Each structure stands twice: as C-alpha cells, then as structure tokens.
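With one protein chain removed, the remaining protein chains of the complex are shown where they sit.
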Amino acid sequence: MGLGRMPSGDKRAAMTVAELDDFLEREFPQMYVHGRIWHVLELPPHGAKLRMDYHPSQLRPGGTISGPSMMALADFALYAAVLGAIGPVGLAVTTNLSINFLRKPEPRALLADCRLLKLGKRLAVGEVCISSEGSDEPVAHVTGTYSIPPR
Amino acid sequence: MGLGRMPSGDKRAAMTVAELDDFLEREFPQMYVHGRIWHVLELPPHGAKLRMDYHPSQLRPGGTISGPSMMALADFALYAAVLGAIGPVGLAVTTNLSINFLRKPEPRALLADCRLLKLGKRLAVGEVCISSEGSDEPVAHVTGTYSIPPR
Amino acid sequence: MGLGRMPSGDKRAAMTVAELDDFLEREFPQMYVHGRIWHVLELPPHGAKLRMDYHPSQLRPGGTISGPSMMALADFALYAAVLGAIGPVGLAVTTNLSINFLRKPEPRALLADCRLLKLGKRLAVGEVCISSEGSDEPVAHVTGTYSIPPR
Partner (left out) sequence: MGLGRMPSGDKRAAMTVAELDDFLEREFPQMYVHGRIWHVLELPPHGAKLRMDYHPSQLRPGGTISGPSMMALADFALYAAVLGAIGPVGLAVTTNLSINFLRKPEPRALLADCRLLKLGKRLAVGEVCISSEGSDEPVAHVTGTYSIPPR
C-alpha cells in the first residue's frame, strides 16, 4: 500500500534497528524492569516489527496473557515505527489507541507487526497486528495515533 | 493472514456476489435513494470488496467526500463480509465502529476492502481500508464489530 | 468536570446558537437535502446539544434508525461544540471517531449531547451521548477527535 505525502527517496528508516533498541532501553528503563523482554526485530519502511518475550508477570487466569501487556506492546510498536520513520523525537505522544482482542494468547512470546497508515506533519496513524510466536492467527488488532511535536 | 477457528474447507463464500447485491438492495432500500451507488465487487474468503459511486450529496466544503459517507461505506462492507461468510442473517448488528480519517478523498468513487479478523459464534471483527478509485493510498481505515444472533 | 487549560473567563461560547445554525446550513448544504432536520439547541460551555429530526431515509430493517445517521449526528455535534468554543473555522477536520451502538433507536428524533474533554491548540477531543427524544436511555455513545488548523 502506498503511503503518500512522502517522496519515495525518503523511505529509508531514520534509525537502525540497533540504534532504536538502544534508544528505547535508555529512554524507557521502566519498560525493562522484568529484563530485556522488548526487541525491535525489523524496521521496514514506515513500519516496525517487535517481539515481547513472555514473562510470568503477564499471565492472567486461564493461562492467557493480559490485555494491558498487549496494549503496551502495540503502543511500543507504534512508537518504534514513528521513530524509525522520523528519527528520535522523545516527545511524540500517543493521543488515541483502540484495541480489539480477537483470541486468547497462550503464554508465549508475542510478535507485533506495525505499519503506518499516515505520516503527516502533526499526526501519525498506524495499525498493529499482534500474534503469538509460531502462529499466524492474530490475537489482537490495534490502531493508534501519535501526535508529533513541531520540528 | 490466517483466520483460524474455521476449517479451511469452510472458506467458500456463503452467498455469491449477485445474491448479496440483490439481498442488500432489497433489504436496505433507503441506502439506494440516490440510485444504485453501492456495488459488491468481490467476496474473497472472509472478506468483501465494495464500490460506492460518487454522488453530489456526499460532497463537503473543500470538494471532499463527507465522513459519514465513508462510515456508511465501511459499515456496509463489514456487513457484506459477514453475510458473505455466514449467509443472509438480517439481524446481525454493528456494536462498535472506529474510523481514522487519513486523507481528504477527492469527489470520486470510493473502494472498500474489508477482511474479517475474527469470525466467532457471537462476534465478528473486521477491518476496512477505504481508498479513492484509481489510487492506492488509503483515505480512511476502519475497524468494526458485528454481533451475530444465535443460529 | 473541569476542562483545564482554559481560563474560566474564556468559557463563553464564541458563537451564538443562531449564528452557528446559520453557519452550518450555509457551509454544509448537502446535510440539508432532506430539509432542515439539524438543529443546534444549546451551546453550553465546551459542549453542544443538537437535535436531528426523523426522516424516512434514516430507516433500516426492523424499524430502527441507521448507524450512519447516528454517526453523522455525532460528528455534527462534535463540530458544533468545537465551533461554539473557538468560532467558525471551516477547516477543522475529524481525525478519529469511535461509536458504540447501545440500543436500537425507534423512528423518532434523536438528541445529541456533546461535551469537549479537551480543547488544545491542535486537537479537540469530545464525547457524545445520543438518545431518542423523550427517553433518557442512550442509544449510542461516541468519542471523536478534531484537528484544529493553526490560527
């Protein structure tokens, strides 16, 4: 799908996977209280793929992973995609996030596949598909909006 | 993307495009007060592609198509995908619809590409990408939930 | 509920009900193809109350009012609340709208009660409760975001 408004020459990521991984771990230490469970896997043009390792603190009754864990993963994936596209802007903030829970995820690592639907001057909008590692059925689908500070 | 829970042999559409087109025109005559502007183009497994012809009543200041017209198209596409998958159930109702407006559409026909993310016994969840005919940039992205009556 | 960021002396409406009614009818003639069915009833501080008269084109199977009609009403109410607060800015655009359908409305006039949850420089966020005239049970609940052009 085309993403308009952006000249095609501008589609390289503004950060490498390693730069982004470092930036996130440095800027968001509280996300790593349970260890290094967040991993940026790939930064395709206007997108991001992440993995969240399984940690028992995510567990809920019935042996499933908590909704807020999935929301945190989706929010992180959207942020990674925005940073990957425009570079490290610490003050970009989520303004809206909407999640549909589709299936109960087993206690395993979750993968997030995010792509930006719009990357404007003031707002970025993206969607995230979350699935369990080793399965291609989505367990949750998320759309979110980031407000980008004036540059 | 896999759609799980459904045996692969069950992925044929429960209605043909022509049957669905007829059903919608017969059951929703008020949708056609401006003529036959709604067209089911295709019923891929667990999805639906529709076209909404342009009609001047959709116009808004700045020469763009109104938000409610896009919401109506998305809702219709979700309904078409549900009917295509499970057959004509007149009482399936939308319980939630969330739309992100991405770009201003020009006064042209709009295409809706819907796929179901989940088709459970009680709820169906889907997403819809709306674009202007002749362009592949999305103008709006929608997620919605339908409640399916007991069968 | 407080609405912060705005000095209390700034809470008078920027337009009167009559000015707003005129502005909407002049700027959005296509909304009035079925007659003058939209009415701004009141502009409380950072809010708006509207009525949408019943018109047969809104009808759906089962004698209920269509979802897109309710979405149009909610979008109009949010826009009215934004204009009432900041004055006539034709270019404010909806960026996101999320609706929960709660009960099937009877074929009667619908009332929309909108209040802004945030009125920032760039974004306004509001919620809308929709009910049938003569009842106080909500038939739909909506949240939406407007992007406000630089002033």
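Going in written order, the chains are labelled A, B and C, and every chain counts its residues from 1.
Here is the rule we go by: contacts are C-beta pairs under 8 Å (C-beta built on N, C-alpha and C of every residue); 3 or more make two chains touch, one makes a residue touch a chain.
Computed from a predicted structure; not experimentally measured.
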item	value
Missing-partner contacts on chain B, residue numbers	95-96, 98, 122-123, 125, 145, 147
Where the unshown chain meets chain A, residue by residue	27-28, 30, 33, 56-62, 66-69, 71-72, 75, 90-91, 93-101, 104
Touching residues (missing chain, whole complex) on chain C	1-5, 98, 100, 102-103, 117-118, 125, 127, 129, 135-138, 141, 143, 145
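Quick note on the criterion: only the chains that are shown with their structure count from here on.
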item	value
For chain A placed onto chain C, the superposition rotation in degrees, Cα atoms, nearest 5	180
Where chain B and chain C are represented by their mean Cα positions, the distance between them in whole Å	25
Distance between chain centroids, defined by C-alpha means - chain A, chain C (Å)	33
Approximate Å spacing (C-alpha centroids) for the pair chain A, chain B	27
Multi-chain contact residues (two or more partners), chain C	95-96, 98
